[in-house]
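For this view, one protein chain was removed and the others were kept in their places.
After this line comes subunit A, so read on.
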Amino acid sequence: MSVLLLAEVNNGHLVVDAVAKALSALAPLGDGIDVLVMVGEGDSAARQAARLDGVRRVLLAQGDMLAHGLAEPAAALIASLAAGYTHIAAPATACFRNILPRAAALLDVMVITDVIAIRDAATFDRPVYAGNAVQTVVSDDPIRLLTIRTSVFHAVGEEKGEAAPIEAVPTVPDPQLSTWVEDSTVVSERPELTSARVVVSGGRGVGSRERFGDIVKLADRIGAAVGASRAAVDLGYAPNDWQVGQTGKVVAPDLYFAVGISGAIQHLAGMKDSRVIVAINKDADAPIFRVADYALVGDLFSIVPELTAKL
């Protein structure tokens, strides 16, 4: 087995949690994983990757066209490196959901997305139907391209000994099909949603953007990330990158607070692997209570401030 892992990079820095979790997911495939770091410039992400457990070597590709995660140059580069590998994997982030299927088409192989278990070199589990079923698939392709649902894996640690070697790889010509214009990033001091240990999410029941402030206060009090249901995002209570669900982010924290969230299947698809789920809702029949470990039926406008004060 020879595995290439594509590293998630944000502003030139390695997204360590996503990469470390993908490394542990891939560990059953063999004894040494190459990590490809694609950046505009600089080698700090590569140096961070080189220290993670299980990394054999780091391939560093630098170039302006790789700075913003554009799919066309990245997929072309990945396809050019594929010959030496049996598996190419990436965390199932927005960046690689965009790139990897394109690379698969260039290589004439299928892509296997959102893998939650690697059974052997050819056999993988993935959720379908918004997480209401789990399929086991066997791939006949000569090279397997996977995205890993990192929320279900533990992160590997840092290597105690020597860091893995870093090698520069030549880039391929930019196909110049698309150009980056701008990013509008939501600045946040809070933990990142997909890697937070505790998540506090609000839904339609929160009632207004102002009152969503109570959810944020509770989260900040306990050092949690803030999430939201689709309804809360559509109503303008919360920005859309807070959305948890089939079409938003998939999280699996130790503790998930669902406040004023009814629990539609599309939302459950994004959080039902959390270790402990607490639901606070005034409707005793809300479907969220079917997955909640602790259910508190009542008025969230009095419960949330009380919880914030007492925690």
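What we mean here is this: contacts are C-beta pairs under 8 Å (C-beta built on N, C-alpha and C of every residue); 3 or more make two chains touch, one makes a residue touch a chain; residues count from 1.
The rule is short, and it goes like this: contacts and distances are computed from a predicted model.
Colleague: I want to check something: the complex is missing a chain, and I'd like its UniProt protein name from "Light-independent protochlorophyllide reductase subunit N", "Multisubunit sodium/proton antiporter MrpG subunit", "Electron transfer flavoprotein subunit beta" or "NADPH-dependent glutamate synthase".
Modeller: The correct option from "Light-independent protochlorophyllide reductase subunit N", "Multisubunit sodium/proton antiporter MrpG subunit", "Electron transfer flavoprotein subunit beta" or "NADPH-dependent glutamate synthase" is "Electron transfer flavoprotein subunit beta", the UniProt name of the unshown chain.
Colleague: Based on the whole complex, identify which of A:Pro28, A:Gly157, A:Pro175 or A:Gly213 touches the chain you can't see.
Modeller: A:Pro175
Colleague: By the contact definition given up top, give the residues of subunit A that touch the hidden chain.
Modeller: Here the touching residues of subunit A are 10, 68-72, 75, 93-95, 97-106, 108-114, 123, 126-141, 175-186, 194, 198, 222, 230, 234, 239-241, 246-247, 249, 254-255, 265-266, 272, 275-279, 289, 291-297, 303, 306-307, 310-311.
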